[in-house]
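Below is one structure, written out as structure tokens, with a few remarks after it.
Apart from one protein chain that is not included, each protein chain of the complex appears where it belongs.
Here the chain labels run A, B and C in written order, and each chain numbers its own residues starting at 1.
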Amino acid sequence: MNVKTRLGALELANPVVLTSGTAGYGKEISPYLDINRVGAITIKGLSLFPCSGNPPPRIYESASGVLNSIGLENKGVERFIQEDIPFLETFSTRVITNIWGTDEQSYLDVARVLTLVERVDGIEVNVSCPNVEKGGASFSCDLASLGSLIGKLRDVISKTFIVKLGPMKENIGDVMVLLEHLDVDAVSITNTFPALAVDVSTQQVYFSRKTAGLSGPAIKPLALRMVYEATQASDIPCIGMGGIASGTDALEFLLVGARAVGVGTATLSNPVASMEILEGIHSWLSERGIESVEDIIGKAR
Amino acid sequence: MNVKTRLGALELANPVVLTSGTAGYGKEISPYLDINRVGAITIKGLSLFPCSGNPPPRIYESASGVLNSIGLENKGVERFIQEDIPFLETFSTRVITNIWGTDEQSYLDVARVLTLVERVDGIEVNVSCPNVEKGGASFSCDLASLGSLIGKLRDVISKTFIVKLGPMKENIGDVMVLLEHLDVDAVSITNTFPALAVDVSTQQVYFSRKTAGLSGPAIKPLALRMVYEATQASDIPCIGMGGIASGTDALEFLLVGARAVGVGTATLSNPVASMEILEGIHSWLSERGIESVEDIIGKAR
Amino acid sequence: MKKALVTGKRRDGNLVEFVCKCPEIAKSAVPGQFVMISVSTTLDPFLNRPLGILWAEGDYFSVLFEIVGRGTSLLAQLEKGDTLSLLGPLGNGYSLDVPRALLLAGGRGIVTLHFLARTLKEIGISISMLFGIQNRSEIVLSRYMVNCAKGVQRFCCEEEISGVFQGTIVDALEDYATVQTIPEGTGVFACGPEGMLRALARHPLLENHRVEVSLEAVMGCGFGVCLSCAHKGRDGYLHVCSEGPVFPLSEVAW
Partner (left out) sequence: MKKALVTGKRRDGNLVEFVCKCPEIAKSAVPGQFVMISVSTTLDPFLNRPLGILWAEGDYFSVLFEIVGRGTSLLAQLEKGDTLSLLGPLGNGYSLDVPRALLLAGGRGIVTLHFLARTLKEIGISISMLFGIQNRSEIVLSRYMVNCAKGVQRFCCEEEISGVFQGTIVDALEDYATVQTIPEGTGVFACGPEGMLRALARHPLLENHRVEVSLEAVMGCGFGVCLSCAHKGRDGYLHVCSEGPVFPLSEVAW
């Protein structure tokens, strides 16, 4: 059976991708999961300088979902290259680095550094970080500022260029058309949803930054709709994600048009969730005598 | 203990309201629940003419959530008045009628009829029905068309005038400011979220209309955020709803600023969920020696 | 919600039967009705599941279900001594005012017809029952055929099983009709998969009979408030939980 898939020029051995922020820098997940077996690993969102993130508490559990307010904590791109790239060089899996910035310049600076790193196969740009003040949110709130950022990044990124979208005001079809014009290689859909939690014991909002991002099984139907609409509007390859916790969940995303699937929150409750999902895809295809995962991508219309 | 609350001129004996579409026309829920004990009952969305709704299947269960594609089936305002108002006249609870239309005229026509019905205490206008082609969706997609509809309805509605909002492109704070200018008495937040389900056994999208509305516990954190932002932007009384299934859930909405809470999907799995929620509010307040529910409204900021 | 104590459990492969103690439900249930059972104590899955009533007697009633998905899998984990949270009895049952009855049950459609057969037998109405399954995995269901001294009883399977009539329930009905006429006024009751009911709807043998069918639909509430259980009818949609699940065949469309 053929489970290979493709994000533009980047070939993945299978469609299951670890999403950003739920697999650390690679090292952290490695004792639990052989990262050579996933289609790709996406690194925690990197910024130019280290970022200490938000004050605790940073995570809250809702019905079948998780709210996080990590605040994009990360060690910064330089320390990542020093401390983690050598480790990643001992693996053959695809490595996608997720990046963010607080203005166009800082995005461009990180992208310029990472595009020179051989071990990096793809650069995923987070344009929708609801947790950080002045964060990416501003770049996805209208087509003009999104287009400006992405256009400039396209000029500096020589790796597979992935734009990671979240819920936004603009029509997702319009965004896809814009990204197609800007020659983006792939999109990841979706990032977390802006949400709020209240602690009735203290009678206060739970997170210090008030809103936080909702992920996990609760958002799967919302994510499926976004992927469905995005892949109908454009042929840009899409990594579908949002609440995937089983092989069936992954197949749903592939059926509506995703070419790969991201596993995020599920990894937190089970570090080998991605492997079980991959096995689920395998056995579903083989039970139906379907030769290639390509054959089901976009079949549900 | 005082659990009375107020939506403009309309006083409710307690803050727990049955939401539209999950309590039928009143008659259907009555064998299971004494509707005199809820703060108000909201009737299934009424249109000028009967509407047969969407083809089955109409409901799908996701993780801690429910997708519905009822398609606003209803018997039409005339039959409601003939068949159900006499029944409702035997009760003293507050009755809110939910209405929708396919253009301004049809909204206005239903509103004109209902505003003359004595037993009707409030009229809730659904401006965000994602299930019906050409439905309310268009009225909430920009401030101009929303403002035009609401302004005209304000002129014909003499009952408590409630606007029911759902997820939309416009900033919710801006919408609230607009509604305040238009002298709306209250808002209901939120309607369902546009979502999609896939049936892997048929490899097709599950609903014939493709997208459907997500409700239930899964959406609570999203709804809380909307209510939080809306009540910070404006003092219009808000009925908060979205996934409320326990007294604690209801308290969370009151703490962020809702003056009443709606119980929808929870009624489907337990017809007396609203009563258990009301008891939960009561015992929480009394355990803390809080005299009046007013004292906690908007405390979490 | 009502509470019912599970006083007995029987499991055969994918089929589970619970005997439950709940006088409130047992004493008022009539054949064709169903219950909505809560399958989880957490918020997932959130909705109850509809199951037909297999029989009711004294303080007890029973349900019989097939494990097909998340809800039924969770339910199957309950054991004797556990407590069910449920609503019921719900919906409208079969008409009992018939001079004689012909019951056509397909697969797990036998559940409510089992209850009907027992009840008709009790009140002295003669019944014939045809019961069909698709393959041998469902053979245990034949346990629920009710032995009726006077009437005919037939068992058929689409798969070959030695000694068993091979064919669909429609084939069995045609075969039955060659030896036995269906007297005018016979109450015909059918419960089974949509495909079977649809085939019966157009069948000339049943043309001049009063036929009642029990429909299924994916349900939200089971008690009439959500309008999710729509099924095509002659004049617009039927609502399976509140107007059915039993309908005159003539009112149903496909």
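To be clear about the criterion, contacts are C-beta pairs under 8 Å (C-beta built on N, C-alpha and C of every residue); 3 or more make two chains touch, one makes a residue touch a chain.
This structure is a prediction, so every number in the text was calculated from the model and none was measured.
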Among shown chains, those touching the left-out chain: A, B, C
Option touching the unshown chain, where A:V66, A:A111 or A:V205 are the choices: A:V66
Options C:S40, C:T72, C:S126 or C:Q153, residue touching the unrepresented chain: C:S40
Full-complex contact with the absent chain, from A:G166, A:P217, A:G242 or A:G298: A:P217
On chain C, residues whose C-beta touches the chain left out of the figure: 40-45, 70, 74
Where the missing chain touches chain A, by residue: 21-24, 28-29, 31-32, 44, 52-61, 63-66, 68, 70, 73, 216-217, 245, 265, 267-272
Footprint left on chain B by the chain that the document does not show: 63-64, 217
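Just so it is clear, only the chains that are shown with their structure count from here on.
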Remaining chains grouped by touching, chain B not included: one piece
Most centrally placed chain, judged by C-alpha centres: B
Centre distance in Å when chain A and chain B are each reduced to the mean of their C-alpha atoms: 34
Separation of mean Cα positions, chain C and chain A [Å, integer]: 47
Residue numbers of chain B (touch at least two other chains): 63-65, 216-217
Multi-partner residues of chain C (each touching 2 or more other chains): 43-44
